[in-house]
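What follows is a single structure, and I will ask about it in a moment.
Only a single protein chain was left out; the remaining protein chains are all shown in position.
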Amino acid sequence: MKRAFIAALGVLLVALALYPITATGYGIRFMLQLFMWVALAQSWNLISGLTGYVSFGHVAFFGTGAYATGILVVTHGWHWMPASLMGGVAGAILALIIGYPCLRLKGPYFAISMLGLNEVMRVLVSYFEGLTGGGSGLSLPALHASVQIYYATGLAAVAVTATAFLIITSRFGLRLMTIREDEVAAEAMGIDTARYKLYAFLLSAFVPGVVGGLQARDQGYIEPMAVFPLLTTITMIVMALFGGKGTVWGPVLGAVTLFVFQELVWARFLYLHQVLFGAIIIVVVLLMPRGILGILQQRYQLPRTI
Amino acid sequence: MGVIITPAMVGQVVISGLLAGALYSMVALGLALIFGVMRVINVAHGTILMLGAYTTFWWFQLLGINPYLSLLVSMPLMFLLGAFLQRSMVHRVVDAPELSSLLLTFGISIALVNVTQYAFSSDVRSVEFLTGSFLVGPLALSKSRLISFAFAVGLTLFAFWFLQKTKLGKAIRATSQSREVAMVCGVNVQRIHLYAFGMASALAAAGGSLVAVIVAIQPEMGQVYTFKSFLVIVLGGAGNYPGALLGGMLLGLVEQLSSLFLTTQVSEAVAYVLLVLVLLLRPTGLFGGRST
Partner (left out) sequence: MRTAFRSVTGLATALVVLAGSWTPASAQAPIKIGASLSLTGTYAALGQNQHRGYQLCAKHVNEKGGVLGRKIEFVLYDDQSQPATGVRLYEKLITQDKVDLVMGPYSSAITEAVANVNEKYKMPMVAPMASTTSIFKKGRKFIFMVQSAAEVYLEGLVEMAAKRGLKTIAIINEDTLFPKATVQGTIELAKKNGLQVVFVEAYPKGNPDFSAILTKIRAANPDVLGAATYFDDAVAITRQMKELNVNPKMYGVTVGGDLPTFYQLLGKNAEFVYGATQWEVELPYPGAKEFLQAYTMEFPGRDLSYHSAGGYGGCQVLVEAIKRAGSLDGEKIREAVLKLDINTVYGGFKVDEGGFQISHKMVTFQWQEGKKVIVWPDELAAGKALFPTPPWTRR
């Protein structure tokens, strides 16, 4: 069973690697954005799925990475690849600065503080217009690199999913989940909860930063409202939830299902697709909070490493 | 390219800040009620405010009568909507981890906003009723804001009286403090949740009706009020009802003063930085609140 799964996975990865040869421009853009969502949902999973601390402003790392990359490319002439990695570093640094104090807050307060963080980043970016272009946005020099970005984003998605797998199958992961289940007990057992939470938080902020940078390069133009929207945070959360947070493949499943569904089905309903999205959120929260894999895990006693 | 700031100017914006602050306080009180009683973070709060504003708009558009009278319609109407939402969906995420209530109310919000957009179109509306101001020396007191200030203060005081003096109000406060003890004392907690959500929605609707005369009405107008209500709750302390009052006034003042002494662009940032600072340094709120 396990071998068949790994073989199928291998075939899938090869297919994805070969896809750009026959794909249309739209196909590449579509898949690249799909990879982005997988990466985002999975990153959110690393902190919120595993520790239970709801990062309600996770797109802040995405936006920060986008701007860090944009500034490096435009003002300092960096190539987008190292610039995107620096975007990830920028995200991680932000997580370090803000995580250290914020992770001490309890549930709802942490969520609200993350929301506040996102807004703070957005207005800070608007304020320092000499650096970021402010409300006018930042334009990168024209470059048609969609195929390379496709591979880079795909790599990011694979990397973060692999990270999720490694964490969940490790003691580190177990400790994180203990924190999720009962933080007081975890402390009592001698787990340095502050440190572990911070590690998870740093890891969860790196990939969104990278992916933000890659998106900045791909779009060629970013502005504060486009890279710090609450809707993006919500979407990545719903994707992770739908597939099953706290699992390895849940966020992947959720991202693929919802993104494909959105593009194929409800983009047709010009005016009502947001209502449908709202309805889906309600359904997921009320009827399937554990997500598909969560439900399957329980029903069929599937291993934790799903 | 700056201007010299005179005391009269400071006085002017302080007044503007207080007038706006009273409104924030009233709306935030609603949010505080929901969080205090049910531990639910209601992201749809601003959306209810928006619906209240639209109610006033249509009232004025179709009937042409004094829009302030529409409070008599918007408040009960949204009370019912709030009660309905609580009964049908929100009651299931009471006591659930905050993620559930955040997402659920967000889903409700997005659905309502888009239905409104579909039904009423995105065209910007407004209620043109009372413009101009009373000029008192160098200070200008906007008529419409004064009236909404008066109503906001009145409604908030009424809400407080209600919470302090009536049986239902006391039951709500009791449930806020400790649900178990309240149940032991014979309080029907389910019913309390219903009333609290309804009351909170009525307060939000009142906020909407009052701003309908002041700002532009459009389906997405609610989000900023939701955020501001969050800010007020954090400043005042979650579940701390008097704290919400003071927090609202404080927010109004901070916004206006930073807009005056710095720039309007920055005043937005100041409010959020304040949020994060308060959360980090005094999570129970500046005016002391529940410590959970």
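The first chain written gets the first letter, and so on, giving A and B; residue counts start at 1 in each chain.
Throughout what follows, contacts are C-beta pairs under 8 Å (C-beta built on N, C-alpha and C of every residue); 3 or more make two chains touch, one makes a residue touch a chain.
What you are looking at is a predicted structure, and each value in this text was computed from that prediction instead of being measured.
Engineer: With the missing chain put back, one of B:Ser74, B:Ser100 or B:Gln117 would touch it. Which one?
Structural biologist: B:Gln117
Engineer: Give the residue, chosen from A:Phe30, A:Tyr100, A:Tyr151 or A:Phe261, that touches the chain omitted from the document.
Structural biologist: Selected residue, touching the omitted chain: A:Phe30.
Engineer: If the hidden chain were put back, which residues of subunit B would touch it?
Structural biologist: On the subunit B side, contact with the omitted chain comes from 1-6, 9, 12-13, 16, 20, 114, 117, 121-126, 128, 131-133, 135, 140, 142-145, 214-216, 218, 220, 224, 255-257, 259-260, 263-265, 267-268.
Engineer: Could you please point out the subunit A residues that touch the chain left off the display?
Structural biologist: Touching the missing chain: residues 24-30, 33, 123, 126, 134-137, 139, 142, 144, 215, 218-221, 223, 225-226, 229, 267, 270-271, 273-274.
Following the convention adopted for this analysis, only the chains that are shown with their structure count from here on.
Engineer: So what's the Cα centroid distance for subunit A and subunit B, whole Å?
Structural biologist: That gives a centre separation of 32 Å.
Engineer: Of all residues in subunit A, which touch subunit B in the complex?
Structural biologist: Touch list, subunit A to subunit B: 48, 52, 54, 56, 98, 101-102, 105-109, 111-113, 115-117, 119-120, 123-124, 126-127, 230, 234, 237-238, 241, 271-272, 274-275, 277-282, 284-286, 289.
Engineer: Give every residue of subunit B touching subunit A within the complex, in rising order.
Structural biologist: Residues 35, 39, 41, 89, 92-93, 96-100, 102-104, 106-115, 117-118, 223, 227, 230-231, 234, 238, 265-266, 268-269, 272-273, 275-276, 279-280, 283, 292 of subunit B touch subunit A in their complex.
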